[in-house]
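Here the complex is missing one protein chain, while the rest keep their positions.
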Amino acid sequence: MTTSAFPEGVKRCSSGKFILWLLPAFLVLLIAAYAMFRVWFYGLNQTNMNDAYGFAIWIWADLAVIALGGGAFFSGFLAYLVGVKKVKNIINFAVVLGVVCYTSALILLGLDVGQPLRGWFIFWHANIHSMLTEVAFCLTIYLGVLIVEFIPVILENPKIQKIRFFHHLSHNMHEIMAVFAATGVFLSFFHQGSLGGVPGVLYGRPFAFREGLFIWPWTFFLFTWSAAAVGPLFTATMCRLTEFITQKKLVKDDVYELLAKISGWMLLTYIIAKSLDTIYWATVTAPARGFAFMDFYSNNPAYYGVWILIAEIVICGFLPALILITQKGRENKKLLFGAAILAIIGLCINRWVMVLQVLAAPLKPFQEEWFVYSPAWTEVITTIMPIAYGIVLISIAYRYLPLFPQEKELNP
Amino acid sequence: MEKLPSHTKARHFGMVIDLDKCTGCASCMVACYSENNVSFRDEESIKLLSINWIQVYKITNGKPFPDTEVCYLPQPCMQCDGKDFGHPPCVSVCPAVATDFDTPTGIVSQIPVRCFGCRYCMAACPYHARKFNWWDPVWPADMERYLSPDVSPRMRGVIEKCTFCYHRFQRARQQAYYKGDAENIKEADYQTACTQACPSGAITFGDMDNPDHAVYTLKKSRYAFRLLERLGTQPSVYYLSTRKWVHRACDNYLEHEEPAAFAGKSA
Amino acid sequence: MSTQTDNTSNTPSNAPSPKKGATGWVILAFFVIGFGFSLLGGWVGFPNMLYKEVPHPIDFNHALHMDLVFDGCNSCHYFRADGSFSGAPTLNECRDCHQFVMGTDPNEEKFVEEYVLQDKEVPWNIFAKQPDNVYFSHAPHVKGAGMDCAACHGDIGTSESLRPYQENRITGYSRDIWGWEMSRLGEPKYAPRMKMMDCVNCHVEQTDSKGSCFQCHK
Amino acid sequence: MFPFAYEWTWYFGQYLFMGAAGFAISVVGAGLTYCIVKSIIDIMISDDHAEH
Partner (left out) sequence: MKIDRRCFLSLAGGLAVGHLLTPIPWKITDDIAIWTQNWPWTPVPETGPVTWKNTVCTLCAGGCGIKVRTIRDRAIKIEGRTDHPVNKGSLCPLGYASLQYLYGPSRVKTPMRRTGERGSGQFEAISWDEAISEVSGKLDALRKNGRAHTLACISGSDKGTVPVLFKRFLDAYGSPNFIRTPSGRDAHEIAAYLAQGHKDKNIGFDLENATFILSFGCGLLDGSGAPGYQFNAYSRFDKGRTLVQVEPRLSNTAARAKKWLPAKPGTEGALALGVAHVIVKNGLYDADFINGYAFGFEDWTDEGGNIHMGFKSLVNEYTPQKVSAITGLDANAIESLARDFARAEKPVAVCGYNECKPSANIDKTLAVHALNALVGNINQAGGMIVFADPEYAVSEVRKDRIATEGTAKPRADMAGTDRYPQSRYLLDLLPEVLMGANENNLPVQALMVTGANPVYTTENSETARAAFAKIPFIVSFSSFMDETAKLADIILPDHHFLEGYRDVPAPDGVGKAVTSLSAPVVKPQYDTRNTGDVIIDIARSLGGTIGESFPWKDYDTFLKQAFKEHYRDLSRNGYVIHAEKPLPWDRAFATENGKYAFYPTRRHAAGTDDKSRLPAYRELDIPGDKANGTLALIPYKSPRIAAGAVANPPFMTKTIDANVLKKEMLFIQINPETARGLNLRQGDTAVIRTPAGEARVRVNLFDGVMPGIVAMPAGLGHTAFSKFIADKGVNVNALLKPSADPAYGLNAAWGVRASLQKA
């Protein structure tokens, strides 16, 4: 009775090598755990946040990982609701990635609140008008959905498959996966949007504030849109990275190309919308409040300079979008993934700007100084933690679960 | 929309601060600390970590010696009315209903024990009026004995801010009830601690809708303006200054724009 | 359910079950047992675990005092000139009468010996004690709305002996606040409940508004 | 979160929000329950088949 713990027909490295590979990641997790203890036990004075920077690197990381984790929802949407079959070859991986991103997001959010005893008031005493409430509800439920989507993948481990109940369960869950995926898409749409709403509703902060569409500010849609556009690219890039590390071809190129094409068009439309948004904001919203466009950019400190806008929209927006919508761009894998990385950076810049630059820009004319902040070690290590955590979870998942349906075929 | 209690008269409390009178002495700040059980630490020089419900800023006209001028600007929570009288920037963002707009008084509440410290309201407030308790407050060596029972001491990890000394309104109202005339609260019966403390009489406080109160007239002055008024936050704190540079320093103007009081057309 | 199968011959209990459904009934029985156990534990065991009985320092006889004083409740629980309410009397106020033992009541004897003579405040159990962040003023309720004491405090004023005081082990507040019935249904046992929603409900009824935070919190 | 909490208001937005949240939880919960029940049934059926 010796069933291999590995998926059928694939090769995996030795246990020793595997453990050695995970060791650095575990080390990071250990330090991060200590940092988390300090933050939760001694409070947020362990960070470098202050009353001007009430939101800092954690919230940025939160927004970024959620947006990047958006690959799970959008590929789910494509695979199960639109019925793009090819995407199914990468959907398992997207789900694992999603689980990593969303659990990280919740941990970071919990750290940011720094109040483990009372953080749950967001549910218990919910104010439904708050964008953050919407985020918290959707995020938590969506994480639940992601885990539900992840369960059948776990159940496909050969050892677990031997238990008849789990065998049936995984089969049955696969059967109705579309229902879960649909719920996930619904929830994602709202929490991605609400995350955009978080800065967008701040009408006291003209840098963040955007006029409304329905009951939401513009940013609601821009955030969902950008997450849908860049999330799959992130999934693809991470997949490619896994291929590189395992030195195996795991997904056929046409899957990448398809994702790239869809994302490319999404990205292009998004970046056009974002540009229009910027123009409207710079010429209508800001001047109405007495601000010139350049008031929001500063060369002191230089990391809030206008270069950030150029980088976000042109270099990390239009450029990758144009690469991805052209067939030649997609066929050249270096160009494809180069563009994907640019788009990912662009998305992270966008989230950075919407959180940190918003807070850094001085509003009172008598306070000309820009607020500056540099994260404390506790913040840095916990922000790095999702990477280590991702390495661990993906490694284990890859090792024991049939994440890539095409692996066997591509690695005979 | 919150319904107004049928038994209370609606008021709209506000403050007018005459910047031409303020000397920057900080009596208002200290009186506020003392009135509201504000905590303190041995290291308070990093102002973005220091809890102040009212803070006096020093602003200058930027001209070289000897044409330099200085103006002191006391800044409490602006108690914004926000959009449609009831939606200040900070209130609707609170995920836990720890803050709301008190429609009968126009005061923005903050209930620290309900707050769990997400700091979203702090990010939403353009005035930096909301302060976070980064540390657990400690009152060393018997200092707990001077704490006032009217204001609940806060704990680590919650936001606090100026309440326009709402407990003093409660005190006045309680006495009015006791005397049998619940609506009879005179201007002098309810004054904030900072108003009372200002040794120069720069601060005036009262019901902005009541013509008998000084603020009613003062806020209509040609030289009255509000801090960052153009953001649309509708603050309940007005400032007075006859100096144009002070007006310019307190709101954002594009180069060709002029503060309303000096815009050629009379206000 | 008809497709359920059972491959054991033992059918449980008395129910005349269909041939192949016995295990289903067993399972159901377990469910019911679990369900019942939960209900029993939750409604009977839990309240006893959650609260602990705290003895009163002195068993105060309100009725007896009411006969002796001139102004009813107000004699000892009065409004001060600033409209604040005195609450439970302090030792000094009691001492006006109880400088030494006057009657034969062992409670009075205990009071005089353990508190008056030792100049120690009595640690009364306050049934209506609320957390520090709650602002409550008697004046609007008594003077403004004309409520009488019993409306919130029950018939304590005419009682000869203090009702039991149970303290919530988690919060440290009296069981009176939540109400003695865990379900919070029906007539309150001793006095009206004093949870936030109780205040709110009454305010909504009486003033059309549940009020904003600052009305009742500080 | 619940109607007995202070912040609950009998208001359209509240129904919409809590309704949507409840709906999502219900769908996921129902889906999960369905899968579990179905799996149990499946096992029983296959047991049946195995017996005969």
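The chains carry the letters A, B, C and D, assigned in the order they are written, with residues numbered from 1 in each.
The working rule: contacts are C-beta pairs under 8 Å (C-beta built on N, C-alpha and C of every residue); 3 or more make two chains touch, one makes a residue touch a chain.
This structure is a prediction, so every number in the text was calculated from the model and none was measured.
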* Asked: Which shown chains does the chain we cannot see touch?
  -> A, B, C
* Option touching the unshown chain, where A:118, A:167 or A:274 are the choices -> A:118
* Contact residue for the chain not shown (choose from B:17, B:77, B:155 or B:185) -> B:155
* To do: State which residues belonging to chain B touch the missing partner chain.
  => 21-27, 29-31, 33-35, 37, 40-47, 50, 52, 56, 58, 60, 62-66, 68-72, 113-114, 136-137, 139-149, 153-155, 193, 196-202
* **Contact set of chain C toward the excluded chain (per top definition)** => 8, 10-12, 23, 26-28, 30-39, 41-43, 46-47, 50, 80, 82, 84, 86, 90, 131-133, 168, 170-173, 178, 182-183
* Structure fact -> Interface residues of chain A toward the undisplayed chain are 117-118, 121, 124-125
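To be clear about the criterion, only the chains that are shown with their structure count from here on.
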* **Computed distance of Cα centres, chain C from chain B, in Å** => 39
* Structure fact -> Chain centres from averaged Cα atoms put chain A and chain D apart, in whole Å, by 27
* To do: With chain centres taken as the means of their Cα atoms, state the distance from chain A to chain C in Å.
  => 49
* To do: Can you tell me which residues of chain B touch two or more of the remaining chains?
  => 97-98, 114
* Asked: For chain A, which residues are shared contacts with two or more other chains?
  -> 125-127, 129
* To do: Under the touch definition given earlier, write down the residues of chain C that touch chain D in their complex.
  => 3-5, 7, 196-197, 200, 210
* Structure fact -> Within their complex, chain D touches chain C through residues 4-6, 41, 44-45, 47-48, 51
* **Sites on chain C touched by chain B in the complex** => 79, 82-84, 131-133, 135, 137, 139-140, 143-145, 203, 206-209, 211-215, 217-218
